[in-house]
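Written out below as structure tokens is the structure these notes cover.
A single protein chain has been omitted; all remaining protein chains appear in their positions.
Each chain gets a letter, A, B and C, in the order it is written, and its residues are counted from 1.
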Amino acid sequence: MTPTLGVGLIGYAFMGAAHSQAWRTAPHFFDLPLRPELTVLAGRDAVRVADAAERLGWTSTETDWRRVLERDDVSLVDVCTPGDTHAEIAIAALEAGKHVLCEKPLANTVAEAEAMADAAARAAARGVRSMVGFTYRRVPAIGLARQLVADGRLGEIRHVRAQYLQDWIADPTAPMSWRLDKDKAGSGALGDIGAHIVDLTQHITGQRLTGVSALLETFVEERPLPASAGSLSGVAGEGMGTVTVDDAAVFLGRFNGGALASFEATRFALGRKNAIRIEVNGSRGSLAFDFEDMNVLQFFDGDEPAATAGFRRILVTEPEHPYVGAWWPAGHGLGYEHGFTHQVVDLVTAIAKGEDPRPSFADGLQVQRVLDAVERSAAARSVWTDI
Amino acid sequence: MTPTLGVGLIGYAFMGAAHSQAWRTAPHFFDLPLRPELTVLAGRDAVRVADAAERLGWTSTETDWRRVLERDDVSLVDVCTPGDTHAEIAIAALEAGKHVLCEKPLANTVAEAEAMADAAARAAARGVRSMVGFTYRRVPAIGLARQLVADGRLGEIRHVRAQYLQDWIADPTAPMSWRLDKDKAGSGALGDIGAHIVDLTQHITGQRLTGVSALLETFVEERPLPASAGSLSGVAGEGMGTVTVDDAAVFLGRFNGGALASFEATRFALGRKNAIRIEVNGSRGSLAFDFEDMNVLQFFDGDEPAATAGFRRILVTEPEHPYVGAWWPAGHGLGYEHGFTHQVVDLVTAIAKGEDPRPSFADGLQVQRVLDAVERSAAARSVWTDI
Amino acid sequence: MTPTLGVGLIGYAFMGAAHSQAWRTAPHFFDLPLRPELTVLAGRDAVRVADAAERLGWTSTETDWRRVLERDDVSLVDVCTPGDTHAEIAIAALEAGKHVLCEKPLANTVAEAEAMADAAARAAARGVRSMVGFTYRRVPAIGLARQLVADGRLGEIRHVRAQYLQDWIADPTAPMSWRLDKDKAGSGALGDIGAHIVDLTQHITGQRLTGVSALLETFVEERPLPASAGSLSGVAGEGMGTVTVDDAAVFLGRFNGGALASFEATRFALGRKNAIRIEVNGSRGSLAFDFEDMNVLQFFDGDEPAATAGFRRILVTEPEHPYVGAWWPAGHGLGYEHGFTHQVVDLVTAIAKGEDPRPSFADGLQVQRVLDAVERSAAARSVWTDI
Partner (left out) sequence: MTPTLGVGLIGYAFMGAAHSQAWRTAPHFFDLPLRPELTVLAGRDAVRVADAAERLGWTSTETDWRRVLERDDVSLVDVCTPGDTHAEIAIAALEAGKHVLCEKPLANTVAEAEAMADAAARAAARGVRSMVGFTYRRVPAIGLARQLVADGRLGEIRHVRAQYLQDWIADPTAPMSWRLDKDKAGSGALGDIGAHIVDLTQHITGQRLTGVSALLETFVEERPLPASAGSLSGVAGEGMGTVTVDDAAVFLGRFNGGALASFEATRFALGRKNAIRIEVNGSRGSLAFDFEDMNVLQFFDGDEPAATAGFRRILVTEPEHPYVGAWWPAGHGLGYEHGFTHQVVDLVTAIAKGEDPRPSFADGLQVQRVLDAVERSAAARSVWTDI
């Protein structure tokens, strides 16, 4: 009989729904050493959290996240709230002896992220695990990319180019939301989506950024307030609010192995909906990925004779590919949410084995330091800023 | 309080797993008028069906599918067995007053399919519903394709070309399986995957095929027997078995609106894993779809000025697209299994509304007649064969 | 000092212009054993042929093609007239001891093509060479495709699918032209563009079609007459004319090595301008080509491990590729007209070496027989028709 793992989830918006689907689904496709139970969902509004629990499949609710930490039937706390609350909740949970999965970016400031990484290190010493939710690492094509680099198929890395392109506020009449408010979100495109491509490129290359030169931009500084304060509807109400975060971030960087890098994160790339595009050029091979075609990895093998060399469109849907064997036959693609299921699988497996899962809070802190260097460079005439 | 709908599933291989995921997932993303309950899973081997029920989330098991039909807590029977058993199970279930979802192809012969369609018509008169599982109709891009044709955006349809390309037995040493045995499977590539492109092109165009001219081929006639009779492992054992179905089917056709069509279904298209490719050319517009990039529909709008006309790569991941609004934000693609969830949604909705869902058993019968005409044409020197 | 080769060109419309560019350009990029001279251009209207000669770079003109054959300064006759005149001109030229390059399709009937092939065989015995202008064979990506098959990289060929898709008369108000008149053109899409994909697939596979099953269709049977009889303007005039050729042809086929094939040639594929699409699946590898991206060949190498296998987008612009080294550095793509230049290169080289160039008139005849079988099958309820 598989032992269980009681999970408490804090937050039930977009990320809460994605995590719920992962907790529900993982045990049906993967042999997990611990069977997750969707024990409790926490949110401030009693009526709305009850509705959400019913819809998302959680057994009970709390309106104060601190209650979740006190419950004996909860072994793991999953933090899906806006970034300004991550540090407080995650640190308290770790101190209460709960494993923690925390959405990215780890925190809104380096100071908070440092405190969290310290707490994670102390907790690890007591066997309590923590992980930050850079879920795109678990897209099979990204897993394969990482593997090809680790196997030396790219040789020495020379170029990295990464873009995360969206367009959901390209229209200046799109209303304000918490994601456009620095107090809640910490930053705009930079922390929300730029954080992902920083993490992904470091993960794939196995290297770290050592410095950056950056520009930030807010194209639309005033937006209509939403119809109601807590609304997720995207409908504009009366009055205007001030956007206090970046709409777009572009930056150059250098990896510790010597590669040149360029990054772009924006919510104003009209026509690109969720385009995470990553290219890596090495001395032996090259890679290209685009989340708009997420089941595919492009690979150029420089060892091929010139007459037959070319970027291969690898359909990453074979049993030989990371995570894929647990799902459907070859060629039957996965979707956005599967990365969250794989995250649950890896996290639960690490907990059962007594290992520290990756990406760790220390990894999250390092990304936070990159974001911080980007902001400092942008504020100092793009001057090169070490990380 | 939402009333429930007890479901009994017969069969738990690939299709059983896909249907289970759909039954589990639908209520978490869609507001269903009836809440499905995974009441009972049926299979002949008591130990294996119990394992499967545990893994797939079913509450109880039966080793005789007839028991499922007798249970009061079952309102719907979901048939996921090989095609030779569809008619018997589905007809009995309908006669027992159970709604039926039956995997495709509806049956292995036209005679069986006729009996099933008759039973479905009788059942419908008593308010008992039935549906055949041409699940690809519920891929959002296919839904959009249907909508564009129905809205007249393609004008008069002139060409349809459709291919369903796989390669899982391109290697002559791949072992025998029930899918290569005419007694179990009825036909090979033709009924397994050709049936899908017949259904999809008829669905998208809103037209019917009126005749065909066909070739069938079995490239590899002897294959190693699998390691164990019931094995799904794909590992070869001792001795050879005879392939009694087609490896590939190619056929020409004509739609009742006058369009020329060409079809190809094969398991020998090396490098194509699950490529369902459909193109439609009309007098006003054209469409192209490839399941290897399943979240995309290509659309050419002939009303555009020549200088700016071109096939548009529509990312079918917007809230405006069929089914998509219930899932994730724009740009976050869906996977293979989501079509099954949409199928559950439409079926449950039709049952609650007292409507007959589509594709009906009559639709399934008509596809069966097309497949039959293909076989007859191939047997008669490709002569034109009316449907 | 390189000896010269006097060329006489008959016809100066689209094909005449393409051939002229090839004759002018070849010696500037390739080391030719004979230097072509653009000696004489022939056409019936003295004023228009003089204008054309000026524009296309020809030194003199004739208004009767028979004069060209009598000239001592002409060693090669290049036939770019409509198909109904090919046989008469080409046979006369061969009998006059002139080498002949004849546009495709070789003729409008099998009988004419047989007479031409006979004449070519007789001429060859006297050292007079002939070639039919299936120019797409000389696109570098097609050359590479042929090479990969010849090298065994595809193994045993199992599937061929080929389409030649255009849309220039998809609009029912597009006016009549000689290409829609059976007396001039012999057939419609079938001979004009279908001939190319028959030749290309036979060339690439190194095999021959042994039989076909076919459908032909004329979607629009009456069209406005053009503004003036000789007009190339595409502008409609008064009155209607009857289209006496096919608008589209679809057919199945079988190659002598056992592969199944499907073909489609149409002028009604809205949005496809000149899409020659060829796919070949073998037991070891697969190929895909689309002339809309003519500098690319897709190749799937079945010998690759599953984890890294995928269709490679080979940019056929390397010095290692057929013909490419004579042009620009790697990556600088060629265009439509370059195939004609390569045709001149191969033809002139064969003449100088005293070899018979390919595709020969016998090759052209064989294609004509395929087209004829297609027409006969279409007239006989698509019944299988041997070639």
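By our rule, a contact is a pair of C-beta atoms (placed from the backbone, for glycine too) under 8 Å apart; a residue touches a chain by one contact, two chains touch by 3 or more.
Small disclaimer: the values here were computed from a predicted structure and weren't measured.
> Taking the complete complex into account, which shown chains does the hidden chain touch?
A, B, C
> Among B:L34, B:L144, B:L260 or B:M294, which one touches the chain that has been omitted from the display?
Candidates B:L34, B:L144, B:L260 or B:M294; residue touching the omitted chain: B:L144.
> Among A:S20, A:N108 or A:Q163, exactly one should touch the missing chain; which is it?
A:Q163
> Of the listed residues A:T109, A:S130 or A:S213, which contacts the missing chain in the full complex?
A:S213
> Out of A:R137, A:R254, A:R313 or A:H342, which residue would touch the omitted chain in the full complex?
A:R254
> What residue numbers in chain C mark contact with the hidden partner chain?
Touching the chain left out of view, chain C contributes residues 14, 18, 20-21, 24-25, 28, 55-57, 166, 168, 272-275, 291-296, 315, 317-318, 327-338.
> Over the whole complex, note the residues of chain A touching the chain we left out.
158-159, 161, 163, 167, 170, 172, 213-215, 217, 219, 248, 250-252, 254, 258, 260-262, 264, 266, 268-272, 281-286, 300, 302, 309-311, 381-384
> If the missing chain were put back, which residues of chain B would it touch?
Listed in rising order, the touching residues are 144, 148, 297, 299, 301, 305-315, 318-321.
Everything below uses one rule, namely that only the chains that are shown with their structure count from here on.
> Take the average of all CA coordinates in chain A, do the same for chain C, and state the distance between these two points in whole angstrom.
About 54 Å, centre to centre.
> Just the number, please: Cα centre separation of chain B and chain C in whole Å.
A distance of 42 Å separates the two centres.
> Just curious, how far off is chain B from chain A if you go by their C-alpha centres, in Å?
Roughly 35 Å, centre to centre.
> Give me the residue numbers in chain B that touch at least two other chains, ranges are fine.
272
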